[in-house]
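See structure below.
Just one protein chain is left out here, and the rest sit where they should.
First chain written, first letter: the chains are A and B, and each begins at residue 1.
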Amino acid sequence: MKKILVLVMLLSLVLGSVFAQGSTEATADSYPSGPVSVIVPYSAGGGTDLVARALVDAAKANFPKNIAVENRTGGGGAVGMSYGANAKADGSVITMITVELVTLPHTGTGAGLYYDQFKPIMLVNSAYSAITVQKNSPYNTLNEFLAAAKTKTMRVGNSGVGAIWHLAAAGLAKTAKVNFNHIPFDGAAPAITSLLGGHIDAVTVSYAEVASQVDAGNLKVLAVLAPERIAATPNIPTAKELGYDVAIGTWRGLGVPKATPQPIVDKIEKIFTEASKSDAFVKFMNSSNNIIDVMDSTSYGAKLAKDNDMFKALIEELGLKQQ
Amino acid sequence: MRKANFIVSGTFTLFAIFIIAISVGYPPSNHGVPGPGMFPIIIASLIILSALTLFIFTLRMPKEMDSAIDLKSKNVLNVYITMGGLVLYFVLLPLVGFVVTTSIMLILFIKWFSKRAWWKTILISVLFTVAIYLLFGSVLNVPMNFGLLI
Partner (left out) sequence: MLLEVLNSVFSVQIFLFIILGVFTGICIGSLPGLTATMGVALVLPLTFGMEATPGILLLIGVYVGAIYGGSISAILLRTPGTPAAAATVLDGYEFSKRGESGRAMGISTVSSFIGGVVSVLALWLISPQLAKLALRFSAPEFFLLAVFGLSIIASISGNSLAKGVLCGGLGISLSFIGIDGITGYPRFTFNNINLLSGMSFIPVMIGLFAMSQAFSTVENIFTPDQVTQKISKVWPSKKDWKIILKTAPLSGAIGTMIGIVPGAGAEIGAFVSYSQAKRSSRHPELFGTGIPEGISAPEAGNNGVTGGALIPMLTMGVPGDAVAAILIGALTVQGLQPGPLLFTEHTTLVYSIFLGMFVANVTMLVLGLSSLKLFVKVLSVPKAILTPMIFVLCVVGSYAINTNFFDVGVMLFFGILGYFLQKADVSVSPAVLGLILGPMAESNFRRALLMSEGSYSIFVASPIAWVFVVLTLVTLLGPAVKERLKKH
């Protein structure tokens, strides 16, 4: 017992000395002065994780003291993003922030998360909802589909209740003044499988997620809920062109805690903007059907605020707010 | 074993009542689709039913099938101390850091359990801790640097 006591006392001595040291102020010139971690709020091997790893790989040369991706999963992204928002504000922790940052707080499952806890650095990529049906479905245009939805209840699959593709379907239904029977699945893949098996009528996930089945001739895309046509699929009309002014999609970007000094934010922005233009990253994004959509800190900040208002209104209207 | 069975069936019944008490406040079914409270209530009822079955079977269990369960002997007390030590370890781990806390935990347990010489105990503990730290931290990319020290 005595020995344990001695150990405990030794331990507290060491602890005290570390506390006393305090932290040294980081500056833009010396950044990165230590190892940097990039928080991915979703599991390893997923879409967000792969994009983060490819981007970090392209930027690696600028981090001599090592940069590593950390997956902190849980709460539909809330756990990882909360961790990143409350990390040390010296640029040593950069967070991959996603659209859930502006949807989770309004569904009541964000656990205190709010978009203004982050200083946005840059938007990296975006993906918009693609209204997709089976190849042999009787509907060949979005108008036909929505007209039929007025008399028949369409079963529309999404990647989870309150998730972005659910909101996309709900946003379309609201604009077109129809009602869908929203069927939530655990992720996009099971929803697409269910559509392939003919158990549901449509899915509203991103184009990248259905691309292989569209190429194989099993599914067809009626329209995309994007502001303008997607470069990879110039033949698919947007809902806006067809008279339904709705554009909903997911995006991924980088953020640091609010209190991070501006010079460091600028330095990180510069490093990752260069990385996003590198050949390796561009090649990876193209081959994995991801659309690069770079936006600088200021316009990304404006997009965050705008999307936050839009989803707040939509989620409230849908009655998806819990508790 | 009789006593243990009664405790098991009692604890599980309380657990099930707790589930039901919370789930009845959940939103109701909607257009024939069960709400979030329905499954918890069904499963909790099933638990109560099994707990009752266990209770009745134990009541009717012949005396000679009964066997004592050891919860108070010296050996079991050691287990309780171990549990306490690990809870303390769990509390200190994120604050202090992996290598230091884990080495100390291992040193104390191995010394206590095996009565080996101090230097051997310390050597084994530190080597194992560092090996795990490097394996998970460097090879498998699990972030192992938390806390104030390493």
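One rule holds for everything that comes next: contacts are C-beta pairs under 8 Å (C-beta built on N, C-alpha and C of every residue); 3 or more make two chains touch, one makes a residue touch a chain.
Quick caveat, the model's predicted, so the values are computed rather than measured.
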- Quick one: say which of A:Ala61, A:Ala147 or A:Ala216 touches the chain that got left out. A:Ala216
- Contact with the hidden chain (one of A:Val161, A:Ala232 or A:Ala259): A:Val161
- Interface residues of chain B (partner: the chain not displayed): 1, 4-5, 7-9, 12, 15-16, 19, 22-23, 26-27, 30-36, 39-40, 43-44, 46-47, 50-51, 53-54, 57, 69-71, 75-76, 78-79, 82-83, 86-87, 89-90, 93-94, 102, 105-106, 109-110, 113-114, 116, 124, 128-129, 132, 136, 140-143
- Message: Applying the definition given at the start, please give the residues of chain A touching the unseen chain.
- Response: 43-45, 47, 49-50, 53-54, 57, 70-76, 78-79, 82, 107-109, 111-112, 153, 155, 160-162, 181, 183-186, 189-190, 192-194, 196-200, 211-213, 215-218, 284, 287-289, 320, 322-323
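Simple rule for what comes next: only the chains that are shown with their structure count from here on.
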- How many Å are there between the centre of chain A and the centre of chain B, using C-alpha atoms for each centre? 35
- Item | Sites on chain B touched by chain A in the complex | 96, 100, 104, 108, 141, 143, 148-149
- Going by the contact rule at the top, pick out the chain A residues touching chain B in the complex. 4, 7, 11, 14-15, 18-19, 37, 68-70
